[in-house]
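Removed from the display is one protein chain of the complex; every other protein chain stays in position.
A and B label the chains in the order they appear, each numbered from 1.
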Amino acid sequence: MLSQNHYDSIQLTPEGQLKHFLTIEGLSASLLTEILDTADSFVDMGAQQVKKVPLLRGKTVANLFFESSTRTLSTFELAAKRLSADVLNLNISTSSTSKGETLKDTLMTLRAMHCDMFVVRHSASGAAHFIAEHVTPDVAVINAGDGRHAHPTQAMLDMLTIRQHKGDFAGLKVAIVGDLLHSRVARSQIHALRTLGVAEIRVIAPLTLLPRHIEAMGVKVFTEMSRGLRDVDVIIMLRLQKERMQSALLPSESEFYKLYGLTEAKLAYARTDAIVMHPGRLTAVWKSNPA
Amino acid sequence: MLSQNHYDSIQLTPEGQLKHFLTIEGLSASLLTEILDTADSFVDMGAQQVKKVPLLRGKTVANLFFESSTRTLSTFELAAKRLSADVLNLNISTSSTSKGETLKDTLMTLRAMHCDMFVVRHSASGAAHFIAEHVTPDVAVINAGDGRHAHPTQAMLDMLTIRQHKGDFAGLKVAIVGDLLHSRVARSQIHALRTLGVAEIRVIAPLTLLPRHIEAMGVKVFTEMSRGLRDVDVIIMLRLQKERMQSALLPSESEFYKLYGLTEAKLAYARTDAIVMHPGRLTAVWKSNPA
Partner (left out) sequence: MLSQNHYDSIQLTPEGQLKHFLTIEGLSASLLTEILDTADSFVDMGAQQVKKVPLLRGKTVANLFFESSTRTLSTFELAAKRLSADVLNLNISTSSTSKGETLKDTLMTLRAMHCDMFVVRHSASGAAHFIAEHVTPDVAVINAGDGRHAHPTQAMLDMLTIRQHKGDFAGLKVAIVGDLLHSRVARSQIHALRTLGVAEIRVIAPLTLLPRHIEAMGVKVFTEMSRGLRDVDVIIMLRLQKERMQSALLPSESEFYKLYGLTEAKLAYARTDAIVMHPGRLTAVWKSNPA
């Protein structure tokens, strides 16, 4: 993985504006707030009769999904269409090709097509950065998930949801529960929450599902729900990323859900006005809807 | 399968207008005629230089095809694009997922995307109704085929064709020939023909390919072409839905075509100005193009 300075120099202009959107790490609170404010101005569009604005008319957005995801692809496709962009969906299986070569060839072809924006999803950490380093200066790259590294747009959507319900980030205690080890969303959420100034970020998981040195990200580690959920304002449930687990990190799945599944009894530890965010019903979603 | 009152309450507004289009059963003759008149006003568009009207501009149409069909999907996709809608195609295989969960998860995601219309095709009877019951009030659902139950848009297209050739439905004798047992289109056709007031609806098939109690739908049953085709104005040939046959309902396919295939000799039983409607050349189409 690359150094933070390196990321900054890729995704920011010399004036500190976003050129690409690859990771939340290194972005300022004012930049994140600007993103949230912009998103807020589009929230009402979904309820309008004509859900279309000419913002990206005549621009071409290419969705490069090296890792398949119907839900995420549809979301980006629809967003681009509602902004009046021309959209290309490229589902690129990486299994049957020599990856490095294909990626460069694909980029050369897309460069010749004069696409304006690439939305990239890839199973390898750093893929979106690699692409951002190799595109022409007028192309913007958005990271829609790279390996275990980052998923900044999903995290910003979660921040928007928290702001809509809680108004302000200051003073909030937030708990993130479950498979932190494999979750790129959790990494991006932690960076965003810290930058936006919440009072406390907690992670609750068995030690086998926690990345090493996660305390260095500015979080408090808990292994028991009863202690970790105490008095929190926001609970973020992660799904078990079983497709990314390379060995037996869990004694059993039912044991995991017994200890870390959210029940009414456990929810009672949190503040009475706490909100719960989850990617679908946990027992089902990891089976059917990789996010 | 649900009761008729239940269908009515889902697809009609209290004022009797279409909210969803799930089945032809229960719709009035004036409503069907209104649909045909509207369709008629678009027929000329196909011949125009600019095949595009702004009717659905800023609306989002999601094609939810749980059952794959290139021809049907393309038709709906193109129709929506010519009406200026933004279109999302979602080919959702039901084989590898726990169906109930996925359907609900998918619907929750689509709800969050503020789609305006779902075009649903599913191998289970009642799927479009289920979805119509679970969407928010501002979403319209169109049934593009559910199991053996209904295929209302295909049937209305057939009614339009009959009206274009025959002018009026009153006085017409219509014969539907072949695999009535598995045909959702035939069910929708029978409801439409009866409501639009044809003089007589006949079904011609071996008893093994007829649903029980089909007489209750207001049709006359024939097992011989020579008698069933006598003096009819319209002949609708169905294809053998071999992919839906779960056991040996036919002694042999060649025997079936010998008895129920349409030849010039058999056609001579019908009126001299009879029209024949079929889904492609029968011997070939069931192999290559599931309609």
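One rule holds in what follows: a residue touches a chain if its C-beta (ideal position, glycine included) is under 8 Å from a C-beta of that chain, and two chains touch if they have at least 3 such contacts.
All values reported here derive from a predicted model rather than from experimental measurement.
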item: Full-complex contact with the absent chain, from B:82, B:134, B:230 or B:271; value: B:82
item: Identified contact with the non-displayed chain, of A:40, A:105 or A:168; value: A:105
item: Omitted-chain contact residue, chosen from B:14, B:46 or B:137; value: B:46
item: Full-complex contact with the absent chain, from A:88, A:160 or A:267; value: A:88
item: Full-complex contact with the absent chain, from B:28, B:74, B:164 or B:254; value: B:74
item: Absent-chain interface as seen on chain A, which is shown; value: 57-60, 62, 86, 88, 90, 92, 97-98, 101-102, 105-106, 108-109, 113-114, 116
item: Sites on chain B contacted by the missing partner chain, in the whole complex; value: 46-52, 70-71, 74-75, 77-78, 81-82, 280-281, 284-285, 287-289
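Everything below uses one rule, namely that only the chains that are shown with their structure count from here on.
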item: Interchain centroid distance [CA atoms averaged], chain A/chain B, Å; value: 42
